[in-house]
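I have a structure here, written as structure tokens, and I will follow up with some questions on it.
All protein chains but one are shown in place.
Labels for the chains are A and B, by order of writing; each one numbers its residues from 1.
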Amino acid sequence: MKRGLTPFHLSILALGFGFLYVPIALVVFYSFNASRLVTVWGGFSTQWYVSLFANEALLQAASVSLRVAVAAGALSTVLGTCAAFALQRFGRFPARSLFAGLVYAPLVMPEVIIGLSLLLLFVGLGIDRGFWTIVAGHATLGLCFVAVVVQARLSGFDRSLEEAAQDLGASPARVFRSITLPLILPAMLAGFLLAFTLSLDDFVIASFTSGPGSTTLPMRIYSQVRLGLTPEINAVSTLLIGFVGCALLVASTVNRLKAPSQAR
Amino acid sequence: MSGASLLRLERITKSYGGTPAVQDISLDIPTNEFFALLGPSGCGKTTLMRLIAGFETPDTGRILLEGIDITHLPPHLRPVNMMFQSYALFPHMSVEQNIAFGLKQEGCARTEIAARVADMLRLVQMTDLGKRRPDQLSGGQRQRVALARALIKRPKLLLLDEPLAALDRKLRHETQFELIQVQRETGTSFMVVTHDQDEAMVMAHRMAVMRAGAIDQIGSPREVYEEPQTHHVAGFVGETNFFDGRVVQYMPGGVEIETTKGLRLEALCRHHPAIGARVTISVRPENLRLSSPGVFSNNGGIGEIIDHVFREGLSSVRVRLEGGDVVHVRQGQGEGVQDWVRGARVFVSFAPERARALLV
Partner (left out) sequence: MSVRLRLSALRRWVLAVPALWLVIFFLAPFLWVLKIALSKPAVAQPPYEPVLLLADSWAVMIEKIAALSFDTFEIVMTDDLYFAAYLSSLRLAAIATWLTLLVAFPLAYAMTRAPKKWRAALVMLAIAPFWTSFLIRIYAWIMLLKDEGLINKALLSLGLIHAPLSMFATESAVLVGIVYSYLPFMILPLYNALERQDPALLEAASDLGATPFSAFWRITVPLARPGILAGLLLVFIPAVGEFVIPDLLGGSDTLMIGRSLWSEFFDNRDWPTASAVAILLLALLIVPLMVYERQQVREAKP
């Protein structure tokens, strides 16, 4: 009946987190393998990173992915924040449940269906697929995630803060700028980060909505993975993991610095 | 103590989705007054306050501040400030920034803002804590910051929504007197919303007792306590004993009633109930007297002591009257208190001029 960590619980934690992290660690480890055969250790080397930077196609794909992710992240943040405000603050309005359904549905919709339907629409309307069609697809998915995150923040928002500011002479626009915005900014940032990573990571929707010349990094990785294990993939993966790891670290540090209130 | 009319409410009505929250309320508040709105939760007192602050617009009626109609003025343009029940301190700003917020909106000069913030910090005795964030303050300190923030614009009227509700008992007691002092020093009219009758009694010059969206009675704490005009006021402000019955005959300045348990009781009455009308007599516990049965025999009834406790220098006795009603009697020391024992038979009575017959 004792609370706290028993050796039993500790071993569960070790096993569980081991299961989560060992495969990723191995990918990183074998990226420094000198051997061409991924799973045969041939000594330490950084040659795959060097060859990575000579791989034009991969670099091109990475640049497309990054640009798509930034654009989709930004669009998602703006659209999702608007949607969250509409859902949380506007009370009842016509077709509210339809709107809410549209906001939440992409969260549970299989990606293949979202991708397929977007593709069919673009073809039907005669729109050439490329950079912006991928952005549109990713922004639609990202919108929903941002809306959920921001709405959660808004629902815990003490409305009397805004009333107090108004009471002290702030016009509605200033109330938004000096009270509402600073307080939901962490949620918006988290939402942006989520939408950004989803876009960077997405393979399925991108495959449907991309056109010639707009191949994304996951699409490139996928086609190489299908061909078998190559140390270059390990190197790319390591860089991506490092990138996301840094971003997460920065985000959580910023969050801790900006919101000491969370501590109490 | 009070001067010209500052705030005037004219026949204010507000309902939400058909449910009336405030019904036909008219009220006048002079300058330099400490006014309390007292009532149970859901009586409309908070709605009334939000109407004055401008967060709600009345369905009908007018709100005048110094004779100017502000009924439809948005909150940020009203020279009225409010202290919120939750204090609503901005979590992302320091104490100083919180207090300075109102002046910043006016576009005051930096130096003036700094000077006035310093004044305010002095007023609420928080001079050393200006750089702290709200989450680094205790409950009492937050309350002071909220007060300073609401006062810095020198509002004509300060609204305080349950200002002491978030404090613990001891702190609440001290803070009551601090609020009185701040009100006196600033000369601002204070309007406090509270459900705690003690708070209203201690702090207010005048108070309004509300029930179901309407004001039952307005008066000084003493008037309200000694001359309750309704059953609700008598029961809500202070403790009281009720004797329900019907009017039997008129007496000079009052009535005689026969209670449902068959007692004949006399009390003053400000209303004019018909003979046979249902009324209730309210008698404060300190106005009830105990005596041995047989010594007195009018304006009271016989009962049996249920228990007797001694608290804060007063004897508190509960008596079950014949017929089953339980009354509460409070007696000070040296009022010929006998050591009433449990089970003793006593005669409980009161002087008619110390009791009020009220309409039910």
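Annotations for the structure displayed:
One rule holds for everything that comes next: contacts are C-beta pairs under 8 Å (C-beta built on N, C-alpha and C of every residue); 3 or more make two chains touch, one makes a residue touch a chain.
On a predicted model such as this, the values are computed, not experimentally measured, just so you know.
For the chain missing from the display, the contacting residue among A:Gly73, A:Gly137 or A:Gly191 is A:Gly137, taking the whole complex into account. Residue A:Leu102 is the one among A:Ala34, A:Leu59, A:Ala74 or A:Leu102 that touches the chain missing from this view.
Panel shows chain A; residues 1, 3-6, 9-10, 12-13, 16-17, 19-21, 23-24, 26-27, 30, 37-39, 79-80, 82-83, 85-86, 90, 93, 99, 102-103, 105-106, 108-114, 116-118, 120-121, 123-124, 136-137, 139-140, 143, 147, 171-172, 197, 200-201, 203-204, 218, 221-222, 225-226, 229, 233, 237, 240-241, 244-245, 248, 252 of it touch the chain omitted from the view.
Keep this in mind: only the chains that are shown with their structure count from here on.
Chain centres here are Cα averages; for chain A and chain B they lie 55 Å apart. Chain B contributes residues 53-55, 74-78, 80-82, 84-86, 88, 90-92, 101-102, 105-106, 133-135, 149-150, 153 to its touches with chain A in the complex. Looking at the complex, you find that chain A touches chain B at residues 158, 160-161, 163-172, 174-175, 178-179, 182-183, 258, 260-261, 263-264.
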